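Yeah, one chain of the complex is gone here, protein chain that is, but the others are all in their spots.
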Amino acid sequence: MTAVLSNPVFREPSLLGGPVREIEFRDAIREAMSEEMRRDKRVFLLGEEVAQYDGAYKVSKGMLAEFGPRRIIDTPISESGFAGMAIGAAAMGLRPIVEFMSWSFSLVAADPILNNAPKMLYMSGGQLGCPIVFRGNDGAGGQLGSTHSWCVEGLYSNVPGVKIVIPSCPADAKGLMKTAIRDDDPVFFLESERMLGSKGHVPEGEYLIPFGHAAVRRAGAHCTLASWGRPVNFCLEAAEILAKEGIDCEVIDLRTIRPLDLPTVVKSVKKTNCAVVVDQSWSFASPGGELAALIHKHCFDDLDNFVHRVHSDDVPTPYSAKLEQEYLPNVRKICEAVRSATYRA
Amino acid sequence: MPIELTMPRLSDTMEAGTVIKWNVKEGDSVKSGAVVADIETDKATMEMPCFDDGRIAALLVEPGKQVKVGTTIALLALEGEDVAAVKAGGAKSGGAAAAAPAAKPAPAAKPAHVAAPAPTPVSQTETRHGMEEFSEGGPRMRVSPVARRMAEEHGVDIRNVAGTGPGGRIIKRDVELAIENKSARSAASIAPAQALAVSTGGVQTPSAPLALSLPGRDVALSGMRQTIARRLVESKTTIPHYQVTMKFDMDRLIDLRQSYNEKLKASGVKLSVNDFLVRACALAMAEHPYFNASFAGDHVRIHEVVNIGVAISLPEEKGGGLVVGVIKDADHKSLRQISLEAKALAEKARTKGLSVQDMSDATFTISNLGMFGVEHFTAIINPPNSAILACGAAVQQPVVRDGALVVGTQMQATLSLDHRVIDGAMAAQYLASLKEFIEEPETLVV
Partner (left out) sequence: MATTTPSGSAGTPSSALPATPRKLPSLPPATLIKWLRDMHLIREFEVRCTQSYQDKKIGGFCHVYIGQEAVAVGCTQAVKPEDPIITAYRDHGHALARGMTARACMAEMYGKVGGCAKGKGGSMHMFDRPNNLYGGHGIVGAQTPLGAGLAFATKYEDEVINGGKNSRVTLCFLGDGAVNQGAFYEAMNLAGLFDIPVIFIVENNGYSMGTAIDRGTTMSHELTIKGRAHGLKEATIDGMDLLAVYHDMHELAEWCRANSRPAFVDMKCYRYKGHSMSDPRKYRTREEEERYESNDAIAKFEKALIDHGVVTEESVKEMLKGVREEVRDSIQFSSESPEPPMSDLYTDVFVEPWGRYTGSSLPEFMGGADNVCGFRATDGKEGLV
């Protein structure tokens, strides 16, 4: 029996009533991929160091042993080539999972992933789909330097034809990855190197989380915090701090940027009259800006203040730990934004 | 069927072309693919092929003439067709070459004489990219959308709500407070914000920007002026004003004033004509309560206190403008008290400026330009009052008394009234009461 999690208010999945286990984020992704590969022989994984090295970040650990070298494939350092090759294979009907060791490296493969995968169905008049998943580490925080710390959702969200998924916890990572693999369209699955070791509870048994369904992580009355990916966790931390000041935040985890679950956000803002969007990409022309514009449009008469936004600072990512932590959309910035938005500054 | 050879589109931006040279003559045989002409396009000189076998029956365009793409430029007779007949038949479609002026070879180029459009001024948003605070040039009244909506839903006049947000913005909790107060007092409150708050909240003058191009200079509006502009426009456009004027004999009042001032010289009190007017107007309210009232949408609110506002003009060095100092409970204050207060208010206004308290809660206003020699003028009602009295100078002039022509001192006073509250007859009656007080000024002392 497959359970479906739909818009649950769960921080503890045990609230769903079934047994749960605590696992790491990387385990959740591996479990999802492995379950789907057992189920459907068309699914295979390729990328740098995914097989014999057991994965540069150990996400695919043990998968070579289970599935063999025909289905867990080490590629040379050749993102443009192997991304294009995988897209060709998807056009033929296979269901590849392509790992970018870092989404920063996807820039080298920008032409195939942006010009071929999302456009094939449209250009061919519906004849050729592209059921492919690209996944990898996205975001800054590990002192990896400016070329290895991209938040590609800031670039790729703009493109029609792509689905962008960005989980914030292991339970979501697993359910969303299974959906991504079964989805017949190209999916960009954005993980976070910083979160790979984070633990979280995961329901037992098989479950999938549909795209376009946000989760209300924390209910509140005074301010809506809308976010996705790792920053959701910063929002929850901020909410705890603000609660002590008497500001009650509602935290919404969008889970997928495209498709975007706008109705959940709108419903929340109509209740709280106050919105803060937290997006780890740079602010100019970002998905955070898009969500803010949408909130202004749909909640115009319900806003007590303009929609505040918290982003990473508009600079290349610095190496220094102190500077990098300041650069991120951190808890302090979120608190300041909420206080300003609620006129409690 | 003969084939019409048309000016081909040889580049994706080509709109017209010129035959530079025909490579065939009338009567020539051609095969598909033969180059029949060299064509000059917007980009280059290209070869024009024909696509069928046949004989050239007619060349319809001279070299050097520019024609639009699609124009028939030659006729091709197919196998079995008579060349002469085809030529005589002429082009059926496209018509004769629509010759554009031969001079310009580049049809797609814009003519040089078209002036470039004036560059749009760079807006603040572009120059201040990234900055989220713009403190100048905001809306006429800063209200958050939800606050505005809530106020509307609960029948609260947003203009009466004090804004505690940045720049005086009225926000949700301000309206919530107002709603609470409303239900507590169940009346439209005359909140402090009704006063001429001299905040720097940007006020937009409703008139369009000047289109004049005369030489001059621009003077920025002070906060005071902006507020005056806003409030008086509101007043004039929402209140149906009309005026009623009456003349008053001032002789006895002037005499009385003189004698009082002599007696009061020691105590430092100097009564002015205006002080008498203030008391007169205040006392008249007893019989004419509608002059001490405010229009409140579906009802008239008659105030229980009489607060007379006195218009005080400020010197230009202080930014100029006009403020209204309020003498509270004027009907219970003596002439002496009124005088002291009025002077204090005027002094304060001209030095450190009046406080919100000083300027709030007037129920009626008097404006006096007599000291400048003005004989008659009309004033604009100071909302939420229902009336304002504009007093002119007391001027010596010939008057008729008991059928004889004598010299008397007369003053014209003009009431401006809110017709939603006060009718003409009521106005006349009020003025009549005033007349009694003013022309028998002893009555003001008691």
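For clarity, chains are labelled A and B in written order, and residue numbers in each chain start from 1.
Just so it is clear, contacts are C-beta pairs under 8 Å (C-beta built on N, C-alpha and C of every residue); 3 or more make two chains touch, one makes a residue touch a chain.
Keep in mind that what you see is a predicted model, and the values were worked out from it rather than measured.
Peer 1: Name every shown chain in contact with the chain that has been left out of the document.
Peer 2: A, B
Peer 1: May I ask which residue of A:Gly84, A:Gly141 or A:Gly229 touches the chain that does not appear here?
Peer 2: A:Gly84
Peer 1: Please identify which residue in A:Leu64, A:Leu208, A:Val276 or A:Leu303 touches the non-displayed chain.
Peer 2: Of all options in A:Leu64, A:Leu208, A:Val276 or A:Leu303, contact with the hidden chain holds for A:Leu208.
Peer 1: Which one touches the absent chain: B:Met46, B:Val143, B:Ile239 or B:Met411?
Peer 2: B:Met46
Peer 1: Applying the definition given at the start, please give the residues of chain A touching the unseen chain.
Peer 2: 2, 4, 6-7, 40-42, 44, 70-71, 73, 75-76, 78, 80-94, 111-112, 115-116, 120-129, 131, 160-161, 163, 179, 182-185, 208, 210-213, 258-264, 266, 294, 298
Peer 1: Need a quick check: the contact residues on chain B for the chain that isn't drawn.
Peer 2: 6, 8-12, 32-33, 43-47, 49, 51, 69-70
The criterion applied here is as follows: only the chains that are shown with their structure count from here on.
Peer 1: Could you tell me the distance, in whole angstrom, between the mean C-alpha positions of chain A and chain B?
Peer 2: Distance between chain centres: 49 Å.
Peer 1: Along chain A, where are the residues that touch chain B in the complex?
Peer 2: Touching chain B from chain A are residues 273, 283, 300-306, 314, 343.
Peer 1: Under the definition above, what is the set of chain B residues touching chain A in their complex?
Peer 2: 130, 132, 144-149, 164-165, 171-173
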